[in-house]
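This report concerns only the one structure given below.
All protein chains of the complex are present and in place, except for one that has been dropped.
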Amino acid sequence: MIGPLLRNELRMLLRDTRTLLIAVVAPIVVLPGWILVSNFVADREEERIESATYRWALVGEEAAWGESIIERALDLPADSTLGDATFERVGEGNDSLLSASEVELVVVARRATEADSLATDTPVLEVRYRAESDLSRAARERFVERLEAVREAERDRRFRLAGLPASRAELGVVSTTNVASAGKEGGRLLSRFLLPFVVMMMLGGGSIMAADTISGEKERGTLETLLTSSARRSEIVRAKLLAVITVGLAVVVINVVNLAIYVTIGVFDLPEGLALELAPAQLALLLLLFLPLAGLVAAGLLLVSGIAKSYREYQLYAPVLFLAFLIPSLAGLLPGLSLESAIVLVPLAGVAVATTAVLVDAWHPLWGLVAFASSAGAALYLLRRVEGVLSNERLIAGTDFDEAEFRGGPALFPRHVLTWFLGLWVLFFLASLWFGDVLGVRGQLVINLVGIFLGGSAWMVHRYRLDPVEVLSLRRPRWTAWPAVLIGAPSFLVLGVGVSELVNTWLFPMPESVLESFARGLTLDLGLAQIVFFLAILPGVLEEIAFRGVLLHGLRRRLRTPWAAALACGVIFGLFHVSLFRIIPTGLLGIVLALVVLRTGSIYPAMLWHLLNNALALVPDELGWISPDLAVPGWAYALAFVGMAISLSLLRPRTPGAPRAPSPVGGVPPGGYSP
Amino acid sequence: MKLRAVGTLYRHELRSSLRERTIVINGILIPIFMYPLLLWGMFTAITFVEGLNEGFTSRLAITGQLPAMHTAMRDSLHALDGVEVLTEIEGDLDAALARGELDAIVALAPLPESPVPGNFRVELIHDRTETRSTNARDRVEALVERYRAGWLAELGRDLGLDAADQQIFTVRTENISSARDVTQQLLGMMLSIFLIIMVAIGCFLPAIDTTAGERERSTWETLMTVGVDRGSIVMAKYLHVATLGILAGALNVIALMVSIGSVLRPLLVDSDLTLDVALSPLAALVMIAAAVILALTFAAAMMVVASFARSFKDGQAMVTPIFYLVFLPILLGGEATDASLSTNSALVPLLNVSMMIRDAIRGIYIWDAIAITAAVSLALVTLLLLLARRVLAFEEFLTGSFDGSFWRFARERLFARG
Partner (left out) sequence: MMTHLHTPAVAVHDLRKSFFDEERGEVTAVDGISFEALPGEVFGLLGANGAGKTTTLRMLSTVLTPSSGSATVMGHDVVKEGERVRRNLGFHSASTALYPRLTARETLEFFARINGYPEERLNARVDQLVDRFAIREYEHGRIEKLSSGMKQKVSIARTIAHDPPVLIFDEPTVGLDVMNAIEMVKVVNELKAEGKAILYSSHIMSEVEKLCDRIGILHRGRLLALGTLDELREATGEHYLEDIFVTYVTERAGTADAVPGIFGEPGTPPAS
């Protein structure tokens, strides 16, 4: 049954001549055109720099001495180390001449001053140039190169005169030998762009088909016709997948052939050293690795097409998918990343690393197989999702008229909550990017916490006419919540240190210096009182209002289970701590705090927990009670584990089967929170 | 053409465009937010990779010996930060290097036959295709070169050459440009390209939506039956597309200027460059004028082409080639960063605008070339508008029943007699 479906898909695509012309044929023709033009321009520019006559002027108290040195330097013949260049002296000159582009260089010949931190009467040749001018920079490079050559020659002469029986160049010779074979060098070079190229072409080519195949069918109304035929949904999806793969691979092949043709007829050259000596076994392995890759890319495209209701919507979502696929395909570029590592578990990235391994002869069958399987598994999972989308009744039988959109109010909020927080995140990101320097740490904190988190929350509550008591869980918790927090917060902090260490060791093996430079924004010069206020109390209260209040409220009504809501809440909370290395610990904190709110039905314990967490992380350090690189002993982790367990069990609502949803009506239920 | 009618229609078009999600997201939101985010992500990744490189421990094997006087070098090799000298490698070192268990082999050899006592040779064996290996080579090479320089200086002293005799003279380089000069050069390069692309992107979807999109939604005919002359309708559509193009261009330039400092700063930490983002009022004025010219050109060109399309998708396919053309002047002008607008380059459409913007940002105003640029651009706009009029005079366009074939149009209208 798949045969006729596939043939039908391809036949229809081939008849869409306009799309094919623009999406496949035009790039083939235009790309070499672009390359030609830019090569031409680059050549011309290079020639301009090469053939330029560099004008220089000489000033300074030692001009006569300087002139003799420069004359010698410029008389040096061009050889393997010294490039060819024409220099022309333009009498006397100064910086204004340089600024007006009348000369490329101004050379000042003088005696060293104290500012030079050299012996005071060392003669100095100061080459002044303009960094923003290509010509001036090129002139400086060539000029200095020659001056240094003169100096080395003179130095050698003096050593000889003083009685050195050999040339300085013969002493302590350092040579480097490269043992990489030509094949490996070619493979490494190829590996840098082979996979990104294939993925890009697959995405671009497959997209032509994918856009048309589900979202396009929905738009044209042919999807229902197809679904009422006796073909199974799985068959329909598989046929469409094969169609997307076929088109994607066809585009890959077309482009490779196209490139090959242009290289053969000499329109442009391959990068130097790119030796394509692929053994048949290597080629076979590569093709095998590309299979799950093609399947994964195609399934991803198909899923986006299935989710989108129209061609336009597809176009809106597709770039996100493109990015999501292109980034892991660059994994092969990461230095030192071996095939024999956890990366093989990451779909696409694993294949990227495996591809590199094949090309540089570091292939390992077992790990390669895992990489293959992880991508293939991801592809199959996506495929199942596509089938699910096709069975999703809302997409097929969805009504055009949406009552909630018109009624507005609280009913609409769960549907919009994620968009709102995306908006807040954008604001958050831009504020720190644009105004970070102007505002300083305190200003930024106030803007983020008061302006974005509190302001955004208030606006949402107002806009959707939400009940603040209900949304923010402003209820008194049971008394057991307080000891639970007092035990839980320090325990979690200790466990958090462990998690951070695990992350830094296994996920982002970063050297200290780099971590420090990322954390630079965090070091601050506030007093103890200010640290407590700005970094513990304010976030403790305001972040809870935004995340465990408004966000959690919306998520609770959007997601079916409380666990899913807590998880989502944590992930979003983590993403608001933009730095890559803080996402995981803060995300975990977010999950725990969401659980605290869900279990107690009150936001106050979460506020206290958050406040304690931040205070405990910063205050002892600030007061110098503990050294920053204090290692946490094993028993402390064990103790913290027990503490967390006690805390969570204290938080457990009276009836088992927690966590529970807050009661539908606001107000304090008798006896604190109960079902 | 009635101005009031044009105004009413213009507002109508603008409102419906600003309510269309794809137009707002693609033209306004993505550029303002996505580009800084992408740049930031890219630079974070670069820093990350650099950090990884620095963080690698270089695993070395040392073979051979140096003359006794040079034991210090061997010691400093052992003491070097981030270097681990492996001593317990079994079997062939070259094989270990090939297997990746070793990053470099330092082969030391004394040169007893040399006329200078204590002369030696160091060979660094590495695998150029492995980053860790080149990294190890660089570290060792730097150390050995430093040591060698010290040894040579000592030899010189023994021969009676003092530091000044050895130094002879010092070469210094000094950049006289201010942070503002450098920033303006950078901004000129980026903004002159960016503005053109952004105006084109801003015009792209509205131009299609207001022609092919209307035909697809069957609102084209509704509009053509209102009691206003068609010239006004088309003019309103044209102006609205141009407005959105200008809007996208302006917003993007502002967003780029605001975020470029923060985005680039991490990269500049190690260099002595600083950024000083500023734009003179005159340059801003030139850029606004350029944005208007560009928007008028792109709006006309894209609408003419999109009028042939039956559906939005069709429209996209047909207008896309205009983008390919937009990139040409950028390629042409991109390399010659020193060049200014000349009376010759002012004759090339788009390239002239691009160079004019670049010059303006750098504070260079060559007025006769700018005048030629303006004249050429206006001529292009006029030409495109004349073409548009000719296209719209085709009755089937107005009724919306045209089947979309460009060739049929060309046959019947452009090449037919009378």
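Some observations on this one:
First chain written, first letter: the chains are A and B, and each begins at residue 1.
Just so we're on the same page, a residue touches a chain if its C-beta (ideal position, glycine included) is under 8 Å from a C-beta of that chain, and two chains touch if they have at least 3 such contacts.
Please read these numbers as outputs of a predicted model, since none were measured by experiment.
In the entire assembly, the chain absent from the figure touches the shown chains A. Only one of A:Thr81, A:Ser230, A:Thr264 or A:Thr419 touches the chain withheld from this view, namely A:Ser230.
When the omitted chain is restored, the residue from A:Pro4, A:Gly83 or A:Pro483 that touches it is A:Pro4. The residue touching the chain not shown here, chosen from A:Arg137, A:Arg557, A:His577 or A:Arg652, is A:Arg557.
Touching the omitted chain from chain A are residues 1, 4-5, 8, 11-12, 15-16, 220-222, 224-225, 227-232, 391, 393-394, 396-397, 403-404, 407, 411-412, 414-415, 557-558.
What we mean here is this: only the chains that are shown with their structure count from here on.
In this assembly, the C-alpha centroid of chain A lies 18 Å from the C-alpha centroid of chain B.
Residues of chain B that touch chain A in their complex: 21-22, 25-26, 32-33, 36-37, 40, 44, 47-56, 94, 97-98, 100, 114-116, 119-132, 135, 137, 141, 144-145, 147-148, 151-152, 155-156, 159-161, 163-177, 181-182, 184-186, 258-259, 261-263, 266, 269, 273, 312-314, 316-318, 320-321, 324, 327-328, 331-332, 334-338. On chain A, the positions that touch chain B within their shared complex are 18-19, 21-23, 26, 30, 34, 37-38, 41-42, 44-45, 48, 69, 95, 98-99, 101, 106, 112, 116, 118-119, 121-135, 140, 144, 147-148, 151, 154-155, 158-159, 162-166, 168, 170-180, 184-185, 187-188, 216, 311-312, 315-316, 333-336, 338, 360, 362, 426, 429-430, 433-434, 436-437, 508-511, 513-514, 517-518, 580.
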